[in-house]
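Working notes, beginning with the structure itself.
All protein chains but one are shown in place.
And then chain A:
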Amino acid sequence: MKTVQYREALREAMSEEMRTDSSVFLLGEEVAEYNGAYKVSQGMLDEFGAKRVIDTPIAELGFTGIAVGAAMNGLRPIVEFMTWNFAILAADQIINSAAKMLQMSGGQIGCPIVFRGGNGTAGQLGATHSQSFEAFYAHVPGLKVVTPSTPYDAKGLLKAAIRDNDPVLVLESEKMYGDKGEIPEGEYIIPIGVADIKRKGTDVTVVSFGKIIKEAHKAAEALEKEGISVEIIDLRSVRPIDYGTVVNSVKKTNRCVVVEESWPIASIASEIAYHVQNYAFDYLDAPVKRVMQSDTPFPFSPPLMAEALPNVARIIAAIKATMYK
């Protein structure tokens, strides 16, 4: 094992795949000469050259459409969005083109493409730069959406995404790029659509994914001291969702809390809550709870930010509520 940053794990995934498959290339704003806005692609221009590590103008719709066309015609592009907030400008090509090409062409033309970049809040960036897109894109059949929360998951899931023949979105976080964690020396792949039980427990199931899962871990540690045993399931993928792992865990703990850094309506949390009540109704000792971001555009001022975000205290309160404590 070795310790790497999240950004290095992503870079290793891309570089390894680019070494073995010449049809894989990276494009996006500042990915080449600037070495990436968040230094994910540092050094890749030197290794792979300008043909395969391509700086684009600031034209999300255009360069995404070009990448989609390249994928339709046999290449395997990796599109880096500086953040997912800006990918809204490219949503037409992601949702109307990439997600539907295989179906509408009757299986003739697929779109093996990876879209990746920072997602969610990342400090005092204001409302337009602080949005989470898991639920948005998880809604769309034809796409796959992964949400790595550790360097280990980042490398394994990104490699799976690059090898996948379907369009895959990788939702990262500017706040996680510097996170350190252990990964194996050699190659490994994490299959898309399989959840990971990040912490074993018996009293309550906490379902989460992406950066905010770290708050769930802190809450679980604090509760352990009080004798409450929390099981944490990292979905890793929000399309498809590994409902089985969640439902089986709830059948054991009889309680469920979902922690999500996004808005409440039509969220991944609502989706999980639906499935849990449908498939584990008789096992539930309490209603499913969720801890979400405030139902507002994300604020700028620090006290308001703190008020808007899910945090350890709220997660603890939600867990205790399911235990009637």
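Please note the rule applied: contacts are C-beta pairs under 8 Å (C-beta built on N, C-alpha and C of every residue); 3 or more make two chains touch, one makes a residue touch a chain; residues count from 1.
The working rule: contacts and distances are computed from a predicted model.
You can't see one chain of this complex, but its UniProt record names it "Pyruvate dehydrogenase E1 component subunit alpha", from the set "Molybdopterin cofactor-binding domain-containing protein", "Indolepyruvate oxidoreductase subunit IorA", "Pyruvate dehydrogenase E1 component subunit alpha" or "Recombination protein RecR".
When the whole complex is considered, the residue among A:T64, A:S130 or A:Q293 that touches the unshown chain is A:T64.
In the full complex, chain A touches the hidden chain at residues 25, 51, 56-57, 59, 61-75, 92-93, 96-97, 101-110, 112, 141-142, 144, 164-166, 193, 240, 278.
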